Each structure stands twice: as C-alpha cells, then as structure tokens.
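Every protein chain except one is present and positioned as in the full complex.
Note that the chains are named A, B, C and D in the order they appear, and that numbering of residues resets to 1 at the start of each chain.
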Amino acid sequence: MTQWSGYLGLILQGALVTIELTLMGSVLALIMAFLAGMGRVSRFFIVRALATTYIEFFRGTSIFVQLFWAYFVLPFAGLSLTPLQAGVLALGLNVGAYAAEVVRGAILSVGREQYEACTALNLGRWQGMRHVILPQALLVMLPTFGNNAIELLKATSVVSLISLADLTFQAQVVRSQTGSTLMPFLSVLIIYFALALIISWGVRTLERRMARGLDGVRV
Amino acid sequence: MPAPIIKVDAISKSFGAFKVLDGLSMQVMPGEKLALIGPSGSGKTTILRILMTLEKIDGGHIQVDGEQLYHMERNGQLLPADERHLAKMRQKIGMVFQLFNLFPHKCVMDNVTLAPMLTKGTPRAAAEKRAMELLDMVGLADKAKSMPAQLSGGQKQRVAIARALALSPKIMLFDEVTSALDPELVEEVLNVMRKLAAETDMTMLLVTHEMGFAHDFADRVLFFDRGRIVEEGKPDEIFRHPKQERTQGFLKKIIAAGHRV
Amino acid sequence: MPAPIIKVDAISKSFGAFKVLDGLSMQVMPGEKLALIGPSGSGKTTILRILMTLEKIDGGHIQVDGEQLYHMERNGQLLPADERHLAKMRQKIGMVFQLFNLFPHKCVMDNVTLAPMLTKGTPRAAAEKRAMELLDMVGLADKAKSMPAQLSGGQKQRVAIARALALSPKIMLFDEVTSALDPELVEEVLNVMRKLAAETDMTMLLVTHEMGFAHDFADRVLFFDRGRIVEEGKPDEIFRHPKQERTQGFLKKIIAAGHRV
Amino acid sequence: SGAQSADDAKLEQLKQQGFARVAIANEPPYTAVAADGKVSGAAPDVAREIFKRLGVNDIVASISEYGAMIPGLQAGRFDVVTAGLFMKPERCAAVAYSEPVLCDAEAMLVKKGNPKGFKSYEDIAKDASATVGAPGGGTEEKLALNAGVPRDRVIVVPDGQSGLKMVQDGRIDAYSLPVLSINDLMKKANDPNLEVIAPVQGAPVYCDGAAFKKGDEALRDAYDVELAKMKKSGEFAKIIEPYGFSAKAAMSTTRDKLCAAK
C-alpha cells in the first residue's frame, strides 16, 4: 500500500475542488438569494413574477437536470462553460432559490412597525431596507443559511457526474486505479463531514458575533 | 389670521367593509397643540397614520403646509401623489408611536442620527451634535451608546421622541405614547412633552387616554366617535362642560375607571 | 385516631440555586379538605406537583396511604422508587391543573375514559358508563361528544375534574383551578367542587387565591410563605384571627385587592 | 474553401493555446491515473505524442463518463476523445474518427467456472434470468442489446470497479468490457473466484480512434497524417504494446472498413 499516500493526495486535490465549488457556489447563491428574495417582496409585479419564476423553476427541477442542462445543453445556445463554471452556476442558482425563500421569510419576519418607523422618518424604501430591515433580517437568516451552505457542500458531489474532479469523483478514480472501495469512500465521507462541521461552527460563531448586544431583536 | 397648517377636507377611509373615517374634516393652526380623544376604535390612530402617510385615503383631500398631501398639482390637474411627492411632504411631519418602534440593532445615537444623515445628507458630525442636544433635552445624554434593549420603556419612548425631532418636522404626531408604559414611567415622558410644548412652536397632534395631560397640554380638544368629530373646543369646555351626550358618557366612564381629568 | 393519609417529612426542593421548599413537613388526615394559601412563589404549586410526582424531591420523605412515595422498602432498606412503584402510587392521587390540560385531540368522553381503559384495563362500556355518571355530576352529560376546543374555560375545567375522578383516586389535588377562568365562569367550577366535598370522603388538597371559597370548603388551612408553613388552623382562626404577622399582611393585601374572604 | 480555413484555424488555435483538451475514460489500460495524478495509458500517450508533432505541446486530459463523451465533444467541451470509444457506424455518423488506434476484442467477467456457461451475448439473451453489466452508452451495452438481451437485463454500470464488484457480489452474472480492461481489473482484484471469458464469441474486434467533432475534419486529417507516420516508423507500437495492445491489429484495418461494418 505504498501508493495509498499518493492517492490520498488525489483525494485532497478533489477536496480542494469541492471547497472551491462550495465557496463560489455559496457566493453566487447568496447573491441570487438576496436578489430573488427581495424581488419577491418588491412592489413591482414584473420583479415579483421574475423572482417567483426563478425560485419555483430552480426548486422545482432537480439539481441534476440543472447541472446537465448547464453542461450539455447550454453550449448549443452558444454558452459554453467549463465544468467548474457549470457546476458553480447550477449549484449557486439551485441553492440560491432555496435561500431566496429564507431571505423573503426573514424580511417578512421584521415587524410592520419597523417599516412604519422608516416611513415616519422619511427613509426611502431602499434606505429602510438597507439600514433597518436587512440588518435585522440577517440575523434571522443566518442559521438557515448555514444549513443551505451544507446542502450546497453535499450537492457538489453530484458535479462528479459532469466529470468535475471533485472529492467524490476522485474517490471513484482512486477506486478504479487501486481496486479498493472502502478506503476512498470512507475517507471522502470523513472529509465531507469535517467540512460540514467547519461550516456550522463558522455560522454559529458569526451568529454569536452579530447577535451581540442585540437581545430583543428576535422573538 | 394665518392659514391653517393642516386642512383635512371630507376624507373617508375604510378597512374592508368597515368605514373607519366618514367624511372627516378638520383644521389645525400652525403652532397649535391639539388633543384627540374618544373611545377605542373611533379612528384617532387612523387619522394620525393617514397624516403620516402610513395609510392611504379613499376619498377627500388633505393639505399640509399649503400643499396637497395625497395629490400633486400638475398643469392645473390634481393627480395622485407619487413617492417623490410623498417623501417631500413627509419632511414636514414626524410621528411617535405607542410601541416606540426603535431600531433594535442600532444604538440610541444611531437611532437618532440615521434619518438626518440618510434623508438630508447631514454630515455625521453635525448629526451627532444635534442628536446630543436632543438626547440632552429628553434627559438621555448619558445613554447615547446604549442599545434599545438596555433601556426602560420610558427611556425608549424618550429616544423615539428625540429621533422624530431630529428631522425638525413642523408637525409632530403622538399616538398614545404613554399607554404601553408602566405607570411609574409615564410621567418622565409626559414631562418631556410638556417641555417640548413650552419651548417650541411646533404644531402637535396628540392622541391620548390621559385626560389630565390632554387638559393641561392642549389648546384645543377634538372628541372622536365612530370616525367623526362629535365635539371640539377648549379643554375646559370639553372636560368640564361637554355639550354632547356621547362626550359626557365617555368622560364619565373614564373617570369611573380612575383616570384623573 | 386514624393514621394520616399523607405524611410529608422534612422535604426540601431547589430549582438551581433557589430553595423552594425548605424542610417542609405536614400531615393530612383521610377525608380531610385542606386549603393551601400564601403569596405567589411560596411553593404551594410545588408541593402539589411533588405529591403528583411531577417534580422530584431533593431530600426528606413522603408517605402516602401508608407507603413511601419516592422510596421503596426492599429487604428493610429504603431505595429510590422505580417507575413501577411510582405508577402504583399515582393510582392513589389525581390532580386538576390551573390550565385544565385536557387532551385537545380527544373528545370529552375520550378524555375521561382514556386513563381507566389504559391503566386499569376497564372495558370501554364500563368506562363510558362511569364517565357519563361523572360528566353528569359535573353537569356536562350533554357535552360528551364535544371537543375541548368547543368548550368554555369553566366547562373545560369541569371535564378535567371528571377526568381526574375517573381513576377514583383517594386524594385529589387542585391547583388554582379557577384562576384562569373568566370571573363569570368561576362559580360553576366551585359548585362542582362543593358538591364533591359534600358527597365524597376523598382527601382533597386545594391551592387557591379564592379566600372565600377556601373558607367555606376547607377543614383546615395552611398558610405558606417562602417554602415553609408559617401558620395553620381552622379557616375561622386563620381568616378571622391570624396570629402571624405575615398571614395578617397577606390577608390584608388580598382584601385590599377586592377579594372576598 | 471557407470551411477548410476554419478548420485550419482550429489547429492554429490549439497551437496558440498550447494544449488540446482530451476526454479520457476512467478505465485502465486505455487510460491510467498514477498516484501523483499524472495521466497515462495507451490512448492519452498516443494522443500526446501526435499533438506534440502537430505543434501542440501538451494535452489536458479530463476523465469523463462514457455517456458524457460524445455530447461533450459536440458541446465543444473537448477537442478530441481518446478513450477506447470503438468505431461503429452510428458513432461514425456522430463524430469524425481518425484512423484506428487501439484494437481489442470483447470479454466478459464471470464467476469462476462460468456457472451459466456464457460464450456469447446471445447466450445471455437466451437465459431469462441472466443479467449483464456494461458501461452506459458503451459498445458492450449495444452488443448485448443487439444480441436480444432485453433492456432490463442490461445493467448500466458506472465504472469497471463497480462492475467487478457487482460480479463478485452476484448482482450481475457477467460484466462485459474489452479484453484488456477486464484483464487489468482482474489483475487488481486478484480474486480466484472470478474468471474471464475472452474473446466473446460473435463479437467483432473493435478498434477505437481519436474522435473529433464533426466539422473538425481538417484537424482530424492532420492527426491521421502523423498517426500514419508513427505507425510506419514503429513508434506507435512502442507506445501501445507495453499496455498490451496490438499495433498489428490497428494497422490491418481502416476507418472506412470499421465505419461501414454492419
């Protein structure tokens, strides 16, 4: 088993790809979540309709279909993406649709009286959103965002199906090359779990930070 | 005689099938201190919220400081007001709520400076200087860095008053600003309002169940019932010699419940 | 003289660092009607909950009907009671809660028959017959098929009493059974309890703030303060001629608040 | 012509970027990934050498599922597929093949002693309880289907190792891959309870070629020129024979023959 350490290197390379995908996907998801989540509470019908369509479409179809679409069908429309881009696009848009509902829920969870205080102080809609509503809503969103990020991390495993050399894919490669099944799968399970723990720890830390001195914002 | 600063002309307002205001008209003079009293559900809060543009009206007209509130004149025509017109009109009006509605994620100072900095572009230094003056006025200069959650109800309400004043509105609306407070905290808020009434020539509209305070504070009292003004007059007239039966009944009940008039 | 049915011996109970009961002892005779009164937080609810085994004790002993409640005797040694022993002891005791705690997903009849059928294996027909008698007793025979959500508070509480009686306990515990009710519904529940006291020889322990009812109902009154029994005696002694200063102060406050004694 | 110059442009573009994107399969010995992650194996080694001669310094290989290769090529994700994708008329219609590169017969992996006595795909079709595993979209899947094995008895297996495992576990009765692939699997598994049937009767010897996108024929032609030179000089044999492939087999047939075969 002299080669095992070498193959472990391969798996770690896969872990890097997985981390990269998770980070970039999360950024895209976050952007989409805010765009669509706030779009859902817009007063313009068109914006609301667009946001709703986006959310329902991406929540309604499976991440696989989206991935295969982004990878195999988009090129026929002239948009050819690298596997990494396709992966980030599909994952970000998919998880973003779920997170958009979190954003919307959190925005609605801020009491009506806060909106009225904004009006009474003559803040514009965007100003009120930016300085009063979102900072309070953010704290409500954060724990669920953490869960969304873990979902995204797990979803990266399906990009192996479009041949992106992520953790799961490398496990498959190592399995083919070494003939060992248990070792590669067990080690990637452990790595995924460690990454998930890091995410939830990070979110909890962030939450504590943000909640400081804010007792009474929630409930 | 100067022109009225608020001119409410036959406005009506319904929630669903329920008519809250029914052809209500009233006028307020610049600098006047007005108390709105009346039974629960009579529409007192609603008229304040309408003036603050938190509710829309179904019919009628309102003029504030010489301009239409819910309409704009364009080429001699009256059109529904757009957001820009409303924002302009809101500069003239401030409101203090029953439940304070402070921003819980911002410290006292930021609560007071936020609106001037955002809506008027006041530089931070100037906004904070003015905020300190106002906090000093309401007796909370030492709480500038506190978070709302750390304040008592009375303190919160005084911050809310300072926050509304920071925009220097010509008209201030107060909706039962003491009714959510523990009894021992009511007085500190009323004191601030007395001071305000004495020191400024702001127009003030006050909805309250504190009849004693309304008596001392107001130049004129309006008695509301079922979305209409049933009686109005100087505090002494209304409280000592109400003409209408409804007013008499209302005051009798209030006194029975132990309120001082 | 018969042996006491409840013998509480120097029990103590803390919640965290807060000592609620502090070496409390008391005895209750079979058939006795006992009222527990005292200021809020004095531990009245806690002692009932301990008797019902809803809380554990930290120290001391309790004997119910000749047997240890929280301990079992095995080969002359006292061991902590196991669940089987507790279940056996609970057969002797029933409890009615301040907030009724009816099972909301079951109709009135099922609320009353559930426990006899499950714990004693009573056949459905027998359980329902007995339930109808009990519901009749509390004046709710016509509501047998109603769901709890369709009942008024007073009706709910009467069902709760019937439910507790269905297990034919020797001891009934009542914790402020009327304090969550609208004033006009209090009397119907008290009537049921009066009837119960008159018609059965059940031992009854009653926590209440209704001093008038406690006076009429109880054979003996215990006055609690800070987890101790400060004074006890016949209702007339306690209510008319309290000896302790604490008791006097408490009753004075209660009377000032408008309660009838 | 315009198309010609566009094709030339393709090679120019590859030269400029300095590498060609190559799809390979996760299937030794056609391809192999060393412990350090370096890609080798017969197919990529040949492609690397030819591209070098064409002035494209390197290849960037990405491992892909069989099923994803042709769509990937059509979608422009790869410039060429060198993965043991055997030439067959339908495929020749979908892609532009080079001349043959690696040839191999079909084999089946079964339990020791070949308990069901398979010799051909037809044998599997006849036994109503027999199942056969094959890569999705691969040659073996089609051979089995064409031999009359119903769809629900042809199990699509994601990769060789899975196929081996499924035979070991008795989930499938046979797993079919090219001979050399099966041999490699056997070598790694080192399992005395397995047996290889090679070649499968009635199954032709297939050869793969480098597959290009339709429209990249000029690049393909340039590739063919270099391939022919290498075959002649013996360098071709030197590259593929260590992996167990026969250079003679590749040189004894042509694309036109294979693409026309029924």
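By our rule, a contact is a pair of C-beta atoms (placed from the backbone, for glycine too) under 8 Å apart; a residue touches a chain by one contact, two chains touch by 3 or more.
Criterion: contacts and distances are computed from a predicted model.
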Just to verify: the chain that's not displayed, which of "Phosphoribosylformylglycinamidine synthase subunit PurQ", "Monovalent cation/H+ antiporter subunit A", "Ectoine/hydroxyectoine ABC transporter permease subunit EhuD" or "Dihydroorotate dehydrogenase" does UniProt list as its protein name?
"Ectoine/hydroxyectoine ABC transporter permease subunit EhuD"
What shown chains come into contact with the chain that's not displayed?
A, C, D
Looking at the full complex, which residue from A:Ala33, A:Ile63, A:Val103 or A:Val203 touches the chain that isn't shown here?
A:Ile63
Would you indicate which residue among C:Tyr70, C:Phe97 or C:Phe223 is in contact with the undisplayed chain?
C:Phe97
Among D:Leu54, D:Ala94 or D:Ala237, single out the residue that touches the unshown chain.
D:Ala94
Please identify, in ascending order, the residues of chain D that touch the omitted chain?
66-67, 70-71, 74, 90-91, 94, 133, 136-137, 141-142, 151-152, 155-158, 162, 165-166, 168-171
Tell me where the left-out chain touches chain A, residue by residue.
56-57, 59-66, 68-69, 72-73, 76, 150, 153-158, 160-161, 168, 171, 181-182, 185-186, 188-189, 192-193, 195-197, 200
Per the touch rule stated above, chain C touches the missing chain via residues 49, 52-54, 83, 87, 90-91, 93-95, 97, 99, 101-105, 114-115, 118-119, 147-149, 163-164, 167
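Following the convention adopted for this analysis, only the chains that are shown with their structure count from here on.
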Per-chain C-alpha centres versus the global one: which chain is nearest?
A
Could you give the separation in Å between the centres of chain A and chain C, each centre being the mean of its C-alpha atoms?
55
Averaging only over C-alpha atoms, locate the centres of chain A and chain B and give their separation in whole Å.
46
Quick check: what residues of chain D touch more than one other chain, meaning two or more?
none
Graph shape for the chains shown, where an edge means the two chains touch. Line, ring, star, complete, or other?
other
Could you list, by residue number, the parts of chain D that touch chain A in their complex?
23, 26-28, 32-37, 62-65, 68, 71-72, 74-77, 158-161, 164-165, 185, 188-189
Contacts from chain B onto chain A in the complex sit at residues 52-54, 83, 87, 90-91, 93-95, 97, 99, 101-105, 114-115, 118-119, 147-149, 163-164, 167
Spell out the part of chain A that touches chain D in their complex, as residue ranges.
3, 5-7, 9-10, 13, 71-72, 75-76, 80, 83, 161-163, 165, 169, 172-173, 175-179, 181
